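I am attaching a structure below and will ask some questions about it afterwards.
Note that one protein chain is taken out, while the other chains of the complex remain in position.
Just so it is clear, A, B and C label the chains in written order, and each chain counts residues from 1 on its own.
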Amino acid sequence: MNDQPKAGFLDRTLANLRRTWREIAGDDDLTAAADLGPDLPDEDMERLRRQMVACLESRGGEVTARARAAALGRAYLGLSTKGRERFLAVLADDFDVDPEAVLQAMERVRQAGDPETATAARENLRRALVAPRVRLLTQFNALPEGVKFLVDMRAELLRLARKNRGGLAGLEGDIRELLASWFDVGFLELQRITWESPAALLEKLIAYEAVHAIRSWQDLKNRLDSDRRCFAFFHPRMRNEPLIFVEVALVDGLAGNVQALLDENAPVTDPRRADTAIFYSISNAQKGLAGISFGNFLIKRVVDELAREFKNLKTFSTLSPIPGFRAWLEGALAEGEPGLFKPAERKALAAAAQRRGPKGTLKAVLARPDWHRDEALAEALRAPLLRLCARFLGREKREGSKALDPVAHFHLTNGARIERINWLGDTSAKGIEQSAGMMVNYLYKLDDIDANHEAYTGRGEIAVSGAVKGLLKG
Amino acid sequence: MNDQPKAGFLDRTLANLRRTWREIAGDDDLTAAADLGPDLPDEDMERLRRQMVACLESRGGEVTARARAAALGRAYLGLSTKGRERFLAVLADDFDVDPEAVLQAMERVRQAGDPETATAARENLRRALVAPRVRLLTQFNALPEGVKFLVDMRAELLRLARKNRGGLAGLEGDIRELLASWFDVGFLELQRITWESPAALLEKLIAYEAVHAIRSWQDLKNRLDSDRRCFAFFHPRMRNEPLIFVEVALVDGLAGNVQALLDENAPVTDPRRADTAIFYSISNAQKGLAGISFGNFLIKRVVDELAREFKNLKTFSTLSPIPGFRAWLEGALAEGEPGLFKPAERKALAAAAQRRGPKGTLKAVLARPDWHRDEALAEALRAPLLRLCARFLGREKREGSKALDPVAHFHLTNGARIERINWLGDTSAKGIEQSAGMMVNYLYKLDDIDANHEAYTGRGEIAVSGAVKGLLKG
Amino acid sequence: MNDQPKAGFLDRTLANLRRTWREIAGDDDLTAAADLGPDLPDEDMERLRRQMVACLESRGGEVTARARAAALGRAYLGLSTKGRERFLAVLADDFDVDPEAVLQAMERVRQAGDPETATAARENLRRALVAPRVRLLTQFNALPEGVKFLVDMRAELLRLARKNRGGLAGLEGDIRELLASWFDVGFLELQRITWESPAALLEKLIAYEAVHAIRSWQDLKNRLDSDRRCFAFFHPRMRNEPLIFVEVALVDGLAGNVQALLDENAPVTDPRRADTAIFYSISNAQKGLAGISFGNFLIKRVVDELAREFKNLKTFSTLSPIPGFRAWLEGALAEGEPGLFKPAERKALAAAAQRRGPKGTLKAVLARPDWHRDEALAEALRAPLLRLCARFLGREKREGSKALDPVAHFHLTNGARIERINWLGDTSAKGIEQSAGMMVNYLYKLDDIDANHEAYTGRGEIAVSGAVKGLLKG
Partner (left out) sequence: MNDQPKAGFLDRTLANLRRTWREIAGDDDLTAAADLGPDLPDEDMERLRRQMVACLESRGGEVTARARAAALGRAYLGLSTKGRERFLAVLADDFDVDPEAVLQAMERVRQAGDPETATAARENLRRALVAPRVRLLTQFNALPEGVKFLVDMRAELLRLARKNRGGLAGLEGDIRELLASWFDVGFLELQRITWESPAALLEKLIAYEAVHAIRSWQDLKNRLDSDRRCFAFFHPRMRNEPLIFVEVALVDGLAGNVQALLDENAPVTDPRRADTAIFYSISNAQKGLAGISFGNFLIKRVVDELAREFKNLKTFSTLSPIPGFRAWLEGALAEGEPGLFKPAERKALAAAAQRRGPKGTLKAVLARPDWHRDEALAEALRAPLLRLCARFLGREKREGSKALDPVAHFHLTNGARIERINWLGDTSAKGIEQSAGMMVNYLYKLDDIDANHEAYTGRGEIAVSGAVKGLLKG
């Protein structure tokens, strides 16, 4: 890292900012960096750029440069939203790859004669393609929470990107690449989370849980009871921040209802007798790590841990939401596809609906938030919705070969198969809203995982159980 | 990392190795990988390549690919020296950058119109310049000691490179870049090492100490006594392996003699009363991290730690060897430079030497291993050698601006200054041999470090104390 | 302990229970011990006694005896309340000191001639005075939570003692003595409790807090914020159970109002600038350790910790409840002591009360739960109640020399002085009820603690500040 050539680009574009060390030390010292105006007004921009250049040049030595970068990082944290955006823009615009330098480096590759020269030229070209700011981003690691700093900076960039897909994308990509290297799964530590874990950590589970909201500390305690397991990945430099976590219930037989699983009054069972591990919630905790995926590793590691601890476990399965079902169904209904809903079904539904009120179409019935509490209605919906859901999960695709439902896509990529669709498995408002109250079990059968993965990623084939096959044919 | 496009190169060169997953699973499973012949005979080479391709293609999913890579890593560890060399050659030759793909990607950069397309084309070119093997190297991180694995693999490559600077250099460079990212100083943990540390760790200090060999556990215990400190950097994934360590004595005034410092019978002093911290040994412990330097950070962090613990400390200095002095002196004498040795000095030396035997030239005298025990001889040598040593350290350069002595170059780059040259500071056989028994103190004065660094790295100016200036003028 | 002579008592009283080892092993093994009926019916009593005898005789060796005792302990835990009472009665009645053996041992003391014989005879007498059950109580320590087991057993005995002061007192005393030895303050570990502490521990703070109830996890988090400290004593064999804990606020100047201290919306201040540490809550957590006091040690240790961490702290004081005030006042009013309430005060109070309703006596006014919200009433009560409270705390005694108020007695014994009485310092329902809303600061001035303690414990002199002296004279 030390012998990286100082980019010629800096010399050219920032020559006018340069003074001797003595001059600069007079007014641009580390403390000054912390005194930037909250909104980063124009008069502070030049000072900011000078500090950045000093970091990139390792002025005063690498130790000093890191201290300077840390001061810059602290200054960034002190800025307003607007100030941060301007700070990021400086990094994005002024410290990007130099296109002209790239062209020159390309020319040397083209003219290289012997293999050794060619290799050196390509290496030189590769370096020219790395933006100078990458060095500064790395130096931010000198902050006590340097890794979290970059993760959060990327989260900010992703947020900004949504409203204004502009020049920040390159910067975001640079951080992404850095983080992908630093968060290589080999560095992550799997930890079990229990009621003995620090409250400060448990509080984060409550905040980050994305599938079935944790309603209270009592609810959380119930999810950490002796017949439950919770595991998370941590990074050694972000000790108090889970990256991703999974909640597991140890039960007898495939669980099909999440309200039953989360019932605080249900008796605690002996986990050593359980034959099935149900993964009922997986949540990513860091927005700034979007697209750097550990979910597959987490599931595999937890399966290993559980299999080691509990010799009786035979089945590893999820109990998963089906977030895309209702939206897809509305669309399909709107398109008026003929075979979607069988005449007999339509009739039965209308009959059941009539007893309560006039409108008996599928759309109208599902629009009532409490339809599932009406036994006749629910019974009339059961068969057609299970069939449609099987079709949605097992047949509907996006981008040619990917399952349309994102959760399905995740588990199918991991090599799981669609095992069972559970009628009224989630009767929370969200469950009724998203998936007409249905949930699905994805089964992880260790012997089939590799083949399932290859079939799905290679040929778009989705593995399903016999029961689901039956629904698909129905 | 997941969405990295599978290099077209693989498709072309390895098409003939490909079969369907089922076929391959039959004979190339993970266990088979461990059954390679120790010398990696030709018949195993194709299997090896196929396994590597399967890793790069993440066949069976990323989790499976990692497990496969781990099996490959274990297979490598089981090979003979010859087998390892052949294994590395496969990585170096068959999974290098594809020059043709680079040329195609360059063409797209050249033809790119709008900025966005240009950015994408450059990004694409950068990826084409990354050798496919880098992905496999990363996957080795799945080994329980994956980081140490790569560090040792690079050490092996550096050893091989010395006898045969061939195609392995590219591979070595790829590992170096990976390690430079993973061993960013922000990830390192400073730990104090004491007599309470695990014996398994202390044993490594004994093995790795490179400056003043540790003769016994008793010698080591003495170096970890209450008036001593020892600190090391560790990587979170190499918990039991120090990367670099420094030994410090807390004393009164600049220490000038290393035998006195290491005397096991010397009384233990109260470190809270010490005014000076003497860094008397710094050793790099991992050959595979050559060129990835932490020494400057280590010194800075230890100075901070010590200053916090001991409020009385005023001076931070090294007591360092001068490994290059005698070699340089021999050379200078051979060249017969006239002013090197003053006539009066020559006469005095001859007189002192005469009493014992005939030969009284500087070269002849220094060739006697025990000259320093002869008081008259030592006295006659004292003034001229101190002067010559000052010149060697303060004036002699290589590559234009770097101090000729490597230890001097390290500390001067860190911003230290040459404070004092100590006559007969190291009378061990090694000390007499390397530097005619002299040692030097490099002083770290916090206020001057940045300026010293800039003066040295920018203009080749070497900072020296008044006393050393006097010697230089003498 | 091994060579303790087997008490002759056992031989006599339990001879009829004895069989050879082989016979007993047939029906009285460890597993059987766990099969006692929940209410410990008569038919199980003999088996129980036999097991206890086997423990006391170390039948099968000491290791086996401990395993047997552990089985007995588990059996006890499985009993109903009634069963436990019968279990304890067996221990209390059948394994008590043997009075006849004591008389015999006394006789040997009387007849002892030379000093050595006399010493041995006294030692023998001392052993005869130790109930055999003490050995069994010690053996319960073999349970994984053996210490907690005994603590809880004593809590049960104290509960039973309240309804039926019978033969259980001796057993309770034996456990007390054992625990007093095991819980010697030298064995206790002071730990800081923070929001990083395990939720399972924090949950216990919520349960055990005895002074100002913790209303929610948010309330608790606020009490563990950066300007607060919480410390507890732990025993090495009861890692997850605090024995006693104290909550401290770091503030500027003496705090006088606990609602202000506990306000979750109050801004967090910089603790390094605080000049005063307010101990606002001390709670004993283990009923079974009643009478084995660590409070004085806890306060002293925490004062030391805080003084070390925060150099600006000048004042260490409590903000304490006055639990006995209202009860004492009611009594004094009932007795109709003439000078208690001055005529002018009575008149002013009547006038203030009149505006709201008829009854204007002190008793009637204080009976209204919201009198403190009526400014006029509160103003009329302020001077007389402060004076009466000063008298209650500073003058009223029990058992001749002890302060009547238990909290006052605790802090005065520790060497604190009564510093300030705070008007409306606790306007919670409990505060109004117990102490007419007043709170008191006990000041710990390190230089005076020993003298204050001696004056109080030796001569019953209560240390008070000038301000409180003023109230006492008023």
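Heads up, the rule we're going with is that contacts are C-beta pairs under 8 Å (C-beta built on N, C-alpha and C of every residue); 3 or more make two chains touch, one makes a residue touch a chain.
Computed from a prediction, not measured in an experiment: that's the story for all the values here.
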item: Among shown chains, those touching the left-out chain; value: B, C
item: Listed residues C:T81, C:S181, C:S226 or C:Q354, member touching the removed chain; value: C:S181
item: Contacting the left-out chain in the complete assembly, out of B:Q104, B:S181, B:S197 or B:T361; value: B:S197
item: Which of C:M45, C:L77, C:V90 or C:L125 contacts the chain that the document leaves out; value: C:L125
item: Missing-partner contacts on chain C, residue numbers; value: 1-3, 21, 25, 59-64, 66, 97, 99, 102-103, 106, 109-110, 118-119, 122-123, 125-126, 129-130, 138, 141-143, 146-147, 169-170, 173, 178, 180-182, 184-187, 236-237, 291-293, 296-297, 300, 413-415, 449-451, 453-454, 457-458
item: Residues in chain B touching the chain absent from view; value: 195-200, 202-203, 217, 221, 240
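Throughout what follows, only the chains that are shown with their structure count from here on.
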item: Chains contacting each of chain B and chain C, listed by label; value: A
item: Chain pair, most C-beta pairs within the contact cut-off; value: A-B
item: Chain closest to the assembly centre - both centres taken as Cα means; value: A
item: Separation of chain B from chain C, taking each centre as the mean of its C-alpha atoms, in whole Å; value: 61
item: Computed distance of Cα centres, chain C from chain A, in Å; value: 51
item: Of all residues in chain A, the ones touching two or more other chains; value: none
